[in-house]
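Of the protein chains in this complex, one is absent; all others appear in place.
On to chain A.
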Amino acid sequence: MPIPIRDDPMVDHDPANPQVMSAFYRRLFPYRPFFLWLNQDHVPAKLYTHREFAFTLQGDVYIRYNSFHTSDDFKKEVLRLNPSRFEIGPQYSARPRDRKTLAAGALQPQRRELVFDIDMTDYDEIRTCCSDKKICKRCWGFIAAAVKVLDHALRETFGFKHLLWVYSGRRGIHCWISDQHALDLNDDQRKALVTFLEVIKGSKEQSKKVNVRGAKDDADLHPALKDGLDQLKVDFVKLILRDQDCFRSERGWEALLAILPADRDVIGPLRSKWQSSPTASSEERWADLVDAVKVLRKGNTTLFRKYERAMEDVILQYTYPRIDAEVSKHRNHLLKAPFCVHPGTGRVCVPVDPSLVDEFDPDTVPTVGELLNELDRIPPEHVEGGTKRRAEDYEQTSLKPYVEMFEEHVAAILKDGRGVKRALKEESMDF
């Protein structure tokens, strides 16, 4: 008598198991929207055929400079290699796979989505709930705050429309921008944009990491940063003062004092007060600081302004997006593709809706194991499917809403692309 495995919730679907990954690639990976997303057209274009894919195989073998004529070719190769994950590079001036037969220098990166990478490691010095490779719903608050600010800036300031946010599978989030203008940016332009957005700079050894007010540290914030600051004020109270309670411990409040202007009459009393109340909450300490600064308003306006600005900078330092600038600056930087499986956690790198990012909980992201279990549970008659349209496998799993979100995103890109193409055609008829 056969044992009904599919009722066994303990079936082991470890992503390190090649068969698990192979089943995932065979039955669940959304090849069609994935192709359209990169190609921005139904017929394979250079954006796809000249694009670099890099595969990481089990055992950390890394194969670069793959490229494919069609989505089917790609799928075949993925099934053959059964990689643990893969990354996407730029469209090159020639097919990356031909690189050995090309003249030196003939393989130049040309177009590429503008990408961003935010990783929890950069918040290790601030977060109090976890450290290291861990991430929980609470520290996701940092990522959520960052996504909201960055998403706003990229849309409102830079005018981009097609942003895809993707959970990186463990501790971070990626953003892919597919607007034509974004694809066309050269490295200098990317660098300029990143430098514009980058606010937190400096190493471990530097306590004040926000220096955005010119050489004298006295200018007003750039309107775009002011925008960000206004958004972040709310998160600062919720996240830093209440949830993470960053200034409760001595290490925490000393870190705060270290980035404020060093005026003895302000800092001195605060320090002794805080030393004598070791259990005060961050909110209370922040209120103390606000009071101390308020007093200055009447007596010493210069110093008051200085502290006022410094407190804004504190908010930025604790909540403003910490982006990995190098990832964004160069077209040829490789970035893990959406819908890959994170080899450590088994979670799928799913799209994230930026307007719901506060509610996003990394722990609820489907793992490859859960998805395969869901597939196992589909009744057999369903699998045979009669004359009715056979449902795609993913549609019967919790991957469905994510694939749909992705498809909507891709449809919007294609619609825009068609508009662009029509405009180009009309233009060329003018001549």
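Convention: a contact is a pair of C-beta atoms (placed from the backbone, for glycine too) under 8 Å apart; a residue touches a chain by one contact, two chains touch by 3 or more; residues count from 1.
Note that contacts and distances are computed from a predicted model.
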item: "NEDD8-activating enzyme E1 catalytic subunit", "DNA primase large subunit", "DNA-directed RNA polymerase III subunit RPC3" or "Geranylgeranyl transferase type-2 subunit beta" - which is the UniProt name of the missing chain; value: "DNA primase large subunit"
item: Identified contact with the non-displayed chain, of A:P223, A:G299 or A:P379; value: A:P223
item: Given A:Y31, A:Y65 or A:F158, the one touching the chain that is not displayed; value: A:F158
item: Touching residue (missing chain; options A:L164, A:L185, A:C246 or A:M311); value: A:L185
item: Residue touching the undisplayed chain, where the options are A:A45, A:I63, A:V212 or A:V327; value: A:V212
item: Residues of chain A in contact with the chain not shown; value: 105, 108, 156-160, 181, 185, 188-189, 191-193, 195-196, 212, 214, 216, 218-226
